[in-house]
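All protein chains of the complex are present and in place, except for one that has been dropped.
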Amino acid sequence: MLSKLTPTVADALADIPDGATIMIGGFGRAGQPVELIDQLLVQGATNLTVINNNAGNGDTGLAALLAAGRVSKIVCSFPRQTDSHVFDGLYRAGKIELELVPQGNLAERIRAAGAGIGAFFTPTGFGTTLAEGKETREIGGRNYVLEYPIRADYALISAYRADQLGNLTYRKTSRNFGPVMAAAADVTVAQVDRVVGLGELDPESVITPGIFVSRVVEIGDRAWLAGADVTVEPEGAEA
Amino acid sequence: MLSKLTPTVADALADIPDGATIMIGGFGRAGQPVELIDQLLVQGATNLTVINNNAGNGDTGLAALLAAGRVSKIVCSFPRQTDSHVFDGLYRAGKIELELVPQGNLAERIRAAGAGIGAFFTPTGFGTTLAEGKETREIGGRNYVLEYPIRADYALISAYRADQLGNLTYRKTSRNFGPVMAAAADVTVAQVDRVVGLGELDPESVITPGIFVSRVVEIGDRAWLAGADVTVEPEGAEA
Amino acid sequence: MTGINRTELAARIAADIPVGAYVNLGIGAPTLVADHLPAERNITLHTENGMLGMGPAAEGDEIDPDLINAGKIPVTELPGASYFHHADSFGMMRGGHLDVCVLGAFQVSVGGDLANWHTGAPDAIPAVGGAMDLAIGAKSVWVMMDLLTREGVSKLVEACSYPLTGVGCVNRVYTDRAVFAVGRNGASVIEAFGDTTLDELRELTGLALTE
Partner (left out) sequence: MTGINRTELAARIAADIPVGAYVNLGIGAPTLVADHLPAERNITLHTENGMLGMGPAAEGDEIDPDLINAGKIPVTELPGASYFHHADSFGMMRGGHLDVCVLGAFQVSVGGDLANWHTGAPDAIPAVGGAMDLAIGAKSVWVMMDLLTREGVSKLVEACSYPLTGVGCVNRVYTDRAVFAVGRNGASVIEAFGDTTLDELRELTGLALTE
């Protein structure tokens, strides 16, 4: 039977070309596709446009990709963090382009790409510098800014469980950008803790239907979740 | 503790005034809030605008409400059915106003109302008579029609399980318009088969968060579901 | 002059659907295509009322009023199915995630315009349902229809006389006499059935068909 299961992260990202636009899921650590980001560093594609809520922190993951000079543009809502020194340095040196988007507009623009919406009027950002140069309109007494979809060549996301058809479930607030990014990219790669048998996911609880997922890589249970299966309160959590 | 549970359908709909705009969930029989519709007939409010995928069939439910002259306008995608004789008669007699909306635009316009979107460009309907007089625009080589949100004073929907906070789950294809309508009305009334204790619904599987629900009425298991609890294949199904 | 029957046509369409595709089959004749999609081809069926992984029509004890297709017929659920609400379901279509959508039609123009929702009769009660969404709802939109009306008039036309469902949205037209490609470059014959010739098709349709 056909399957979207891919044996390794290397296989899953092998075809990403230079110049690709890549969405990366996650809000803080929750939902961050750590192993896929690390593989993106190994894989070598450069001149990338990255769409993520943040712009990396510390010296690993997305920050390492930035430090390696592989990202020419980042679209995000919150690049500045206490330890975002890699991005900060590149930005001040004019070595990376930044498109700053309010978080809800970012989510809705990604959602619009997946849902075939050509553009939409949002109240968020009206009258601010982030709406400068954008079309505005008063509708029903409220002011709106016209925003356009954001799509990508690849979306790299993290989920909790998958089946071979690519159906996904998430865990708690790690859901965040995953479902909308999965629908907005030509190729969506999902890393998951575990792959389960076909029919083991409750069809009522599938959050991302497999139609939006191209490749699934099983990473194995994260250390702090080991031993805890589909539970509300995992044991052995780390700080 | 505060609770959205309402003892009877009569209590749940008591305050609907004449002239109200009312969304009614359901696609065919699936997801139709049968008991709420029947109570709307008893309740007496008139000059209603109804938003539903269809315009009633046979002589009961929505068709009975139409036959009683209580609906002055209907917004729907598919009024014509084999047994939609009540609507057909009223429409031909000029006694009911019809706003015909392509089904996906209907769903998206309702979704837009709930999500605070002022208007959006959709490709559906471009170049057809249903887009006549509407603003259009070419974006990225594709043609779009500008569509506006559809909101309501009340939404009457049917769900499967609820807790006292109004969190809802649905069952199979009866989900259809429920989640988007719940978010697009000032007052959302959900009839459910059963109310369960707080904490019994899996937070990952709640489809409509309680924030969108004002009142919950427990109807009891539908006959063909009696004896079948949260199962994939209910026993004793009827045709 | 021969053609193929509706069952053969459904099988012909099914054969063109790629392995692993996500497909929406419109109400009516297109549903027959499902009979020719064996499990090993891994085709996933979408129904716009909120489901992927739709199985065959339900029978007997399988019938569940909460589980119906877009034609309001009770259906079944296959392993790996998923449910979602109407806005998500139509977003899936509008966003171009389905590979193929197969629809019936009153008329299709050589440019790919589709007319399948309204005959234009002034006293008809209009009802569009999901027709306009389906028309733009997949990477490939295919029409399944008889080439001629009962009166012998071609349904593949230079320009639709019936009200449009979508503009330039159809890629292929599967008929009992031939399969046509339509679109920006006009109509061409992909395959003629039986001993049907290009000249016959030109005569039947009155169109400058290319090979």
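Going by the order they are written in, the chains are A, B and C; count residues from 1 in each one.
One rule holds in what follows: a contact is a pair of C-beta atoms (placed from the backbone, for glycine too) under 8 Å apart; a residue touches a chain by one contact, two chains touch by 3 or more.
From a predicted model like this one, the values you see are computed outputs, not experimental measurements.
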item: Chains shown that the absent chain touches, full complex; value: A, B
item: Listed residues A:Y154, A:F177 or A:F212, member touching the removed chain; value: A:F177
item: Absent-chain contact - pick from B:I150, B:L165, B:V192 or B:L225; value: B:L165
item: Chain A residues touching the omitted chain (full complex); value: 27-31, 77-81, 84, 87-88, 91-92, 98, 100-105, 107-108, 110-111, 122-130, 143, 170-180, 207, 222, 224, 232-235, 237-239
item: Residues from chain B at the interface with the omitted partner, ascending; value: 1-2, 111, 113-117, 163-165, 167, 183, 198-199, 201, 203-204, 206, 209-212
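Just so we're on the same page, only the chains that are shown with their structure count from here on.
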item: Of all other chains, the one whose Cα centre sits farthest from chain B; value: A
item: Intercentroid distance (Cα basis), chain C paired with chain A, Å; value: 35
item: Centroid distance [mean C-alpha coordinates] between chain C and chain B, Å; value: 28
item: Multi-partner residues of chain B (at least 2 other chains); value: 108, 122-123, 170-172, 207, 232
item: Chain C, residues touching no fewer than two other chains; value: 77, 83-84, 87, 91, 93-94, 136
